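Sharing a structure with you now.
Rather than the whole complex, this shows some of its chains in their spots.
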Amino acid sequence: MLLGRVAGTVVASRKEPLMEGLALLLVRQLDVDDTETGSYVVAVDSVGAGVGEVVLYASGSSARQTANTRDRPVDAVIMAIVDTWEVGGETVYEK
Amino acid sequence: MLLGRVAGTVVASRKEPLMEGLALLLVRQLDVDDTETGSYVVAVDSVGAGVGEVVLYASGSSARQTANTRDRPVDAVIMAIVDTWEVGGETVYEK
Amino acid sequence: MLLGRVAGTVVASRKEPLMEGLALLLVRQLDVDDTETGSYVVAVDSVGAGVGEVVLYASGSSARQTANTRDRPVDAVIMAIVDTWEVGGETVYEK
């Protein structure tokens, strides 16, 4: 999984039927020191994340292992909202 | 998933039987600010996307989770046409 | 999928039994303007591609979705020989 910050939303009305009802969020990837890496992903939200929140997301087939992404053409899912992380005993981020 | 712009088409007459009947589109990857990243993918179209349109595509095994890509040797699929996306409350792209 | 040009062949006599009888081709990845990117892959040929030909290849689990790669330890397959591709209405490559 990778750390990311929800940066925005994507709206798509014409889509695969299996994509109906899924919230699509733009997530900027974060480095371990809480800086943006420049990479992003559009992920399905499975935990009610909002813009600005720090999240964990999973990619690939693992992204289809949640109740609302199973068997859908989805390769990234937000499956946790991060409260805090620490590196070497120091808190890097706290919600 | 990633954002991309359909740049063109690929024609291949000699192919795996399982590839018959699939539309192959060249998609240039877009960054969150709607600039091209320099990366591309050849994706199967599952939503009737046209050249110039902004789309969402899924990669890997997730690309086989649509009606017309299931069980086929396909690792990228366009499964939505993007209407709009916004970052930090500002619209970056609108169809 | 990605575009590539078949650059050569790989011979391996000592191998997993499941690899018997598969043709292994060296494929250089092509960019959308038909230049080489510097990346390559060794792919199983499922369409009778020859050195110098431009092909489409699929990676990951999708590479196991052809008759001769199913259930084999293969992560890249050539599943089409490209006739032509165009970008923005102009032909970039023609066989």
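As written, the chains take the letters A, B and C, and residue 1 is the first residue of each chain.
As a working rule, contacts are C-beta pairs under 8 Å (C-beta built on N, C-alpha and C of every residue); 3 or more make two chains touch, one makes a residue touch a chain.
It should be emphasised that the depicted structure is a prediction, and the values quoted were computed from it without experimental measurement.
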**Report entry** Given 3 visible subunits, total identical subunits the whole complex contains
**Finding:** 5
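Basically, only the chains that are shown with their structure count from here on.
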Query raised in the report: Classify the inter-chain contact topology: is it line, ring, star, complete, or other?
Result: line
Report summary line: In whole angstrom, the CA-centroid distance of subunit A from subunit C equals 32
Report summary line: Note: subunit B sits from subunit A at a C-alpha centroid distance in Å of 20
Report summary line: By the touch definition above, subunit C meets two or more other chains at residues 61
Report summary line: The answer for subunit B against subunit A in the complex is residues 1-3, 31-32, 46-48, 56, 58-66, 69, 77, 79-89, 92
Query raised in the report: What residues of subunit A sit close enough to touch subunit B in their complex?
Result: 7-16, 18-19, 24, 26, 28, 40-43, 51, 60-61, 63-64, 71-76
